[in-house]
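Here the complex is missing one protein chain, while the rest keep their positions.
Each chain gets a letter, A, B and C, in the order it is written, and its residues are counted from 1.
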Amino acid sequence: MPVRARLLIDCPDRPGIVAATSGLLARHGANIVELDQHAAGGDPPVFFSRIVVDVPGGAAGLDALRADFAATVAAPHDMTWRLVPVDEPRRIVVLVSREPHGLTELLWRWERGELGADIACVVSNHPDHRERVERFGVPYHHVPATRANRPEAEAEILRIVGEEAPDLVVLARYMQILTGGFLDRVGRPVINIHHSFLPAFVGAEPYRQARERGVKIVGATAHYVTEELDAGPIIEQDVVRIDHRATLDELVALGADVERQVLGRAVRWHLQDRVIVHRRSTVVF
Amino acid sequence: MPVRARLLIDCPDRPGIVAATSGLLARHGANIVELDQHAAGGDPPVFFSRIVVDVPGGAAGLDALRADFAATVAAPHDMTWRLVPVDEPRRIVVLVSREPHGLTELLWRWERGELGADIACVVSNHPDHRERVERFGVPYHHVPATRANRPEAEAEILRIVGEEAPDLVVLARYMQILTGGFLDRVGRPVINIHHSFLPAFVGAEPYRQARERGVKIVGATAHYVTEELDAGPIIEQDVVRIDHRATLDELVALGADVERQVLGRAVRWHLQDRVIVHRRSTVVF
Amino acid sequence: MPVRARLLIDCPDRPGIVAATSGLLARHGANIVELDQHAAGGDPPVFFSRIVVDVPGGAAGLDALRADFAATVAAPHDMTWRLVPVDEPRRIVVLVSREPHGLTELLWRWERGELGADIACVVSNHPDHRERVERFGVPYHHVPATRANRPEAEAEILRIVGEEAPDLVVLARYMQILTGGFLDRVGRPVINIHHSFLPAFVGAEPYRQARERGVKIVGATAHYVTEELDAGPIIEQDVVRIDHRATLDELVALGADVERQVLGRAVRWHLQDRVIVHRRSTVVF
Partner (left out) sequence: MPVRARLLIDCPDRPGIVAATSGLLARHGANIVELDQHAAGGDPPVFFSRIVVDVPGGAAGLDALRADFAATVAAPHDMTWRLVPVDEPRRIVVLVSREPHGLTELLWRWERGELGADIACVVSNHPDHRERVERFGVPYHHVPATRANRPEAEAEILRIVGEEAPDLVVLARYMQILTGGFLDRVGRPVINIHHSFLPAFVGAEPYRQARERGVKIVGATAHYVTEELDAGPIIEQDVVRIDHRATLDELVALGADVERQVLGRAVRWHLQDRVIVHRRSTVVF
């Protein structure tokens, strides 16, 4: 029974990478189901690939392929790489503040089996969403956060994340600023949904800014969190057309619909290993 | 034979404006074909309306309505207003630098009868587009512009615009910065097409910025020109989805297609009196 | 304290309707907040309007306006009309089969206060969604439906609808065909969400048809139900771009996201009195 797995590759670009990789896969009898590759120029040029393969021989076959790949392909080509079964269980931790629409979207997609991960737990600086979360059988941690207790709150969140050891932390409209120290120590990717089409309307109250500025389209941006606020590598964006009749409340409601779609896509794509960070940007296969 | 005309109204919002206006129109036998209105809140609240009417009695009927409206409706309601026949001829002057796609779009829509105005002439700081323009029978003025000769160049453009007396000046990728003095003296609305989704990527080389930042959508913005660069009231915006495979050249080409659509719509809507400036923003009926 | 109300008008088009209507509103001190109108050509021409007004004098003021409008404006202009407070409570009944995404969207928007109505109850020919529905405090009726028991099933649904007396019945992927007799007797508007961009792919399995035909865009359509299958007046449509890599399952999942957005918008717009049926089509203000 073959094991379906994803091979992710990131290495300096030079001739022969595809041949070396696909040659080894063929020698192991592994059949390529999907193959995406991107040669990013620049100096030095970089090569990225995502290959979905059916590997024969079960877990042992996968281990053999992994060992052989490491020695004969990855090492000589200086690759950063991973080979993971597609059904390897994944888990996320969700942080949320007052606005629940991103959280609800994730819970709902999880219930529909469309998320590609389990929700290990939800952490919020508000007590309000406990019932909404617990009725899905998901634990809810209320960690009050104020400017004064930020160190303690971050420590408590780090403790919870450390215990759950998730593959991904999602800020589904978590409105507390996280310190650089937190990001250093959290030790896994953090995805944030920003309620504007970045880099327009960085900072607080983007819908109010959009309304005053009279833009004709508003949007949302899902990005990896870095120390520089609202400037991490963008994973996905989308927009919706508005006009002068939209009140601020209607902008917020329309925007929420875009936010949850964008967040849902970004989290799913990340969990399917489709997203690779490249400098300040991303490759999304 | 009735005259079809547009009535544009901008006044402090208070009860009775629609009744007073439509009552007068009814007494003159004028039939309302389209009516748009917008009550912008704020302090003080403002009322805008655009009404297309069929006015009986030819030009004399229109004059009579205008006089009556001025005295009995506009004055008591403190209105800024206009009543203009829809077939009143309009003329535009187009300024362009090296990139011709905005200019070509305008020439083409004019040829198809979709522009709603004649192109009085084209002014460029490059000599390259003469043939492209003159084969449509439109005069072409080459006005070299450098940092050194800016005052002379602006004076020459003002002279040409003054002579043509157009209803609108269009910057169809005119890449010279116009001074505040120019804008004061040009004496008519100026529409610019900016090659980004403002307020993202203000300034030069927006496509390069977009590529480095890894945005997933690029766009274009048509706006009225004000002294503050790239900050005038926005008329129309649109976007196109991109991905990591797009080279800078492809971004520029994709963007050009969006730019010409956005510019075409903005110019047409302006010429149909659909656009009203309200503070830093616009109402587009 | 003024009452905010919506005035809906549908009548033969002729000069003076706006003047008569807005004149009467002004005499009652009612302030126009929003005004949309549409003069549909055809023979005879038809006039539609939706006016949001603040009417002084509370319920008594509204009654007085209603009586005066009926006598002095509506009767002479042959109007079909309604004047209803915007906060008049509305209720819907939702019918659903196996696929729950439309139902979940409605429950969720109701919970967010974005639906504009209460969900009186849910009726399904499947028992599966009981828990999902009842945890929102909404009653769930399981009415098994087969080809054999169609008359009894329809009678039971008619009984439930009759008891609840909702303003609207929503088919949120209810896959049983309703008879003409049912539609005659249900006595209120019925909105259906169809999982294709109608009139393309009428009938069963539209996503399979779309895949085989190789279309590059799939969509969804919300429409009023009439006796002719999939041919009722369209309220709203939207689409999503696809490519050759999409499997049938992915098409269905992508389509579900469009369906729930389109259904959500159509139901909300209907409940805000924004939708007017005109021949085989609709006017959506």
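Quick note on the criterion: contacts are C-beta pairs under 8 Å (C-beta built on N, C-alpha and C of every residue); 3 or more make two chains touch, one makes a residue touch a chain.
This structure is a prediction, so every number in the text was calculated from the model and none was measured.
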Exercise for review: Touching the absent chain in the whole complex: find that residue among C:80, C:179 or C:281.
Suggested key: C:281
Practice item. Quick one: say which of A:9, A:25, A:74 or A:275 touches the chain that got left out. Key: A:25
Review point. Of the residues in chain A, which ones touch the absent chain?
Key: 14-20, 22-23, 25-26, 29-35, 37, 39
Point to revise | Hidden partner chain, residues of chain B it touches | key: 34, 101, 104, 108, 112, 114, 135, 245, 253, 257, 261
Review point. Residue-wise, where is chain C in contact with the chain that is not depicted?
Key: 38, 40, 197-201, 211-217, 219, 233-234, 236-239, 243-245, 278-284
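Methods note: only the chains that are shown with their structure count from here on.
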Practice item. List the centre-to-centre spacing of chain A and chain B in whole Å, with centres computed as mean CA coordinates. Key: 42
**Study point:** Distance from chain C to chain A - Cα centre to Cα centre, in angstrom
**Key:** 37
Point to revise | Touching two or more other chains - residues of chain A | key: 245
